[in-house]
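Dumping the structure here so I can ask a few things about it.
Every protein chain of the complex appears in place save one, which is left out.
Labels run A, B and C following the written order; every chain starts at residue 1.
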Amino acid sequence: MKRRDFLGGVGAVGTASVLSAPSLLTTAGRAMAQGNDIPVGLLFSLTGAVAVVESTLHNAALMAIEEINAAGGVHGRKLRPIIEDPASDPATYADRARRLMIRDKCVSVFGSYTSSSRQAVLPVTEQRKNLYWYPTLYEGRECSRNVMYGGAVPNQQQDVLVPWLVENFGPRFFMIGNNYVYPKEENNYCKSLLSELGGEVVSEEYVPMGHSDFSSVINRIRSEKPDVIFATVVGDSDVAFARQYHAAELDPEKMPVFSLTRSEVEVKAIGGEAAAGHFSSAPYFMGHKSPENEKFVEAYKSRYGGDQVTHFVSEAAYFQVYQFKAALEKLDPANITPEAIRDAAVGLKLKAPQGEILIDENLHTHLWPKIGQWQSNGQAEVLIQSEERVAPKPYAAYEGQTCTGEGLVKA
Amino acid sequence: MQQLQVTDLHVEFGGLRAVDGLTFNVEEGEILCLLGPNGAGKSTTLDLICGKTQPTGGSIRLNGTEISQMLEFHRARLGIGRKFQVPSVYKDLTVAENLSVAISKRPGIWSALSRFALSDVREAGAILERVDLSSKSNELAGNLSHGETQWLEIAMLIAQDSKVILMDEPTAGMTIQETERTAEIFRSLSASHTLIVVEHDMSFVRTVADRIIVMNRGAMLAEGSIEEIESNEDVKTAYLGH
Amino acid sequence: MTSKFHYDLIALVIFAIVIAFGVPALMNYDGFELNTFARYLALAIASMALALSWGTAGLLNLGQAATFGMGSYAMAMHLKLRASDGLPDFMGWNNVSELPLIWVPFESLAFTLLAGLLIPAFIGGLTAVFMFRARIAGVFVAIITLAFLVAFQLLVINQQGMTGGQNGLTGLAQLSLPGWTVDPYSTGFYYLVAGCLTVALAIGVYLTHSKFGLILRAIREDADRTRFFGYNVATYQTAIFCLSAALAGWAGMLYTMVLEFASPTYMGVSFSLAIVIWCAVGGRESVIAAALGAIIVNMLEGRLSDVFVEGWHLMLGVIFVLVVMFMPRGIYGVITETAKRLHHPKRRHRKTDLQSSSTKQLETGQES
Partner (left out) sequence: MDVISNQLFAGLSMASILLMIALGLAIIYGAMGVINLAHGEFVMLGAYTTWALQTYAGIGILLALPIVFIVVAAVGWIIEKVVVQNLYHRPLDTILATWGIGIILQQAVRLGIGAESRFVKGPELLSGNTQIGPLIMSNYRIFLIFFSVAVLYGTWLLMTRTEFGMKLRAIIQNRGISECYGIEAKRIYSLTFAYGAGLAGIAGALITPLFSTIPTMGTGLVVDAFLVVIVGGLGSLIGAASAAVLIGEATALFSIVINDTLGRIAVLAGIIVLIRFRPRGLFPTETRR
């Protein structure tokens, strides 16, 4: 994909190296002011290890932008997506975020799957008072006034799930996750729930990121015989885990895996047969029945191919663009700043594919938790749906700390 | 005075006794030549003295200090210098730089850190004159001819100024005139240095040697002046057939 | 004093003038552009540090990122303590209730600056003593340092309560020197980094032209021969490893300040290999060329990724392969060869075979 005129930049070096030296040295060569458009940054990795997931987020967000533009834009102004590829590397995220927020003057940037990349972007976002729209479920415990959190925090993933698990499957939990902050934090929260419910943790295992041989873990599961396998393994590690679990012929009927991270993307790579019978907890599944979702799934498939899937993060990447649009519509077109957008977004309600969602004053999102069981066709059957929208409590596991509209408040 | 005392030296390589009970002494200022058929253990003896190879038994004393268990750079600092059979100069360094490396009276890091690469070379200008390389001091050593490379290595040994210099076939590949010049240099060196030379060229040996040791199968076969060796029956047998 | 030394001095002065006056002027003293360029300059220090050990002494250190990371974490620890009152937030999340002992001295700026140089030097020195006493050389140095790097990164990630794990150290304060709070978008900060690079290069140029550098080049070519001149090869190799590690740590400290966070990816294999690539593109024989290589590759990367969002990675790969194939001595090689041809148009120049010695060591494994 060729985004800008190459000749305007590097190409000129060969012919007139002296003259074009400034444009090579500085990156300011590209013209920003393209009429009346609203510049929006898209910062999803298209290359590297997390490109597997982030490319789908990129697709979903880009689709939303183009849908909005096709429908006439916002106040007659088009959204102009500026795409960067941070290559799954935190330092590159920081660098590209600077470009988008400082040089390209985007009023908002959509991006990131991993926590580490979000945290790499935070310094520049907060310093430049920009707005970063982060669609992914995460560990909570963050209360930036410059980040819009579209994914679930631990209480939204577990408050419905854990009591249901203890009641229906038993109290003995085996925890397996990758070795970083998200799994540890989810497990911390789960342990606090379990202590109220009288459950116990028989083992807590962490494997390095990208770990791909789970024979030791499986041997341990086999000897512990837990009631519930509580999994927070991400990405290709999860694919390897699920496949090896299946190859070891552990029966989901007896020892099902409950994952907080496994979505349609991973299941597609795992294969329906190996994934079937296990569970995930998320606010959205592709198979969820709602008119908004049918429209979303159909648009996505017709755009990117019939074999493509939507999932709980790409849904958020999609609806966040619409939240952004709705906030813009409330504003005076002459006065669009990231902070004005943020203030306009608080309290905003929107019919998303998962149901009607609401942006809390702590900038997290009220969501509809669901529990789905994977079928051999690669789709989840939604077994349980929360009866009410669940409010985000990013500091739920920390007594005396609340994330509010004024930022973090410590009691 | 006995400068180097080698006593009952042994080394084995996988069962092969390359040096087997060798004992000899070298006096200060002497030129000792080691002779012997191929595989007699001459080069290995030099290797053992300079530390390239560790002996399996025996002792080597330099001015009374036992050096046989020391690492090679310690021995070099105590005054053992070595010239190898295959000329080993630094091909990617210039002639002057090669000499500067060889000037190693102060081999420590701090001294090396506090001087420029060629600070020492000025002192060595005379040495380059002597081997006729002063016009090539900025040439890469790799660009020298074979003879010049030999000269450079000899110059480096002079610059190193070791008390005991071990030479492995110093005249290999040299013309007659060059060999004569080398002999001359060796003679002048022996005023202040002790030399142990492995050499096949008998005319050269005849010119320089104060004393000769003939080795065979890792042990000493004969010892003495050139006349004594030439008339020795054992030596003839060893060279002419078993 | 050789003419080569004069050329290097001239190059250094030109380089310093360009980065001190030329670059900021071309960028109109724009904060964002200067910040971006300061990042390249910090990486240039890491690259020139590698040139010292790889180009001069022939020791390919694939663990350069580890020492870079140590410097970067040292600075980040200081800035994190400045940003938090009492315990840094992530420690609370990891159920660490008291500030770990090794964090305590990082309250002090002076200690931090020293630690950022000395800890990498010390660790680099330890690995060096460990390897070079056993006369490990050639590709084995590369493999051992690589394995060390992987293990070290895993350890840092694993010690989440102390290091922030996968996320690294984020939410840092800005460095406050007496009378100056360092804003990474300010011109002052740019000059700080540019000044550091110039000093580092001056040190590097001196080292390569000192007798120390000469002995290292001799060791690169024939370590055994050098021993017979009385030089303790292992000590020399250890010294250059320490120096190179300290410089890398220095670069790491600056890098943390530019990006305002420290991440375990700074200690990753791909980052370490990237440093090797910069060094190779610029030319490992000269510290200035290596620094230039880092700047050029990073600028090119920034530029390509700006124009070809999808294909920039692929193009970088192609460029690396072409450079290795057709410019074996990097930009430095092209410049010196051209200069030689201009001086002696007719004389055929012997092909300098930088690898001749490493080839031998590669085959034998040890410099037996």
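Please note the rule applied: a residue touches a chain if its C-beta (ideal position, glycine included) is under 8 Å from a C-beta of that chain, and two chains touch if they have at least 3 such contacts.
Small disclaimer: the values here were computed from a predicted structure and weren't measured.
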item: Interface partners of the hidden chain - shown chains only, full complex considered; value: A, C
item: Selected from C:25, C:151, C:177 or C:199 as touching the chain missing from the view; value: C:151
item: Touch criterion as defined above, residue of A:82, A:240 or A:344 at the omitted chain; value: A:240
item: Residue among C:172, C:251, C:276 or C:331 that touches the chain left out of view; value: C:276
item: Omitted-chain contact residue, chosen from A:77, A:105, A:145 or A:268; value: A:268
item: Chain C, residues in touch with the chain not shown (by the definition above); value: 60, 130-131, 134, 136, 138-140, 142-144, 146-148, 150-151, 154-155, 157-158, 269-270, 273, 276-277, 280, 310-311, 313-314, 316-321, 324-325, 328, 353, 355, 358-359, 362-366
item: Missing-chain contacts mapped onto chain A; value: 46-49, 51-52, 55-56, 179, 205-208, 210-213, 215-217, 219-220, 222-223, 235-237, 239-240, 243-244, 247-249, 265-266, 268-271, 273
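Just so it is clear, only the chains that are shown with their structure count from here on.
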item: Per-chain CA centroid nearest to the all-protein CA mean; value: C
item: Gap in Å, rounded to a whole number, between the CA centres of chain C and chain A; value: 35
item: Cα-centroid distance, chain B relative to chain C, in whole angstrom; value: 42
item: Touching two or more other chains - residue numbers and ranges from chain C; value: none
item: Residues on chain C engaged by chain B in the complex (per definition of touch); value: 1-2, 5, 207, 209-215, 217-218, 221-222, 224-233, 235-236, 239, 350, 352-354, 356
item: In the complex, chain C residues that touch chain A; value: 23, 26-28, 30-33, 35-37, 39, 90, 92-94, 154, 157-158, 160, 165-168, 170-172, 259-261, 263, 265-266, 270, 299-300, 302-313
item: Residues of chain A defined as touching chain C within the complex; value: 1-4, 6, 9-10, 21-22, 24-28, 30, 46-47, 83-85, 87, 89-91, 94-96, 98-99, 102-103, 114-116, 119-120, 122-124, 141, 179-181, 184-185, 208-209, 398
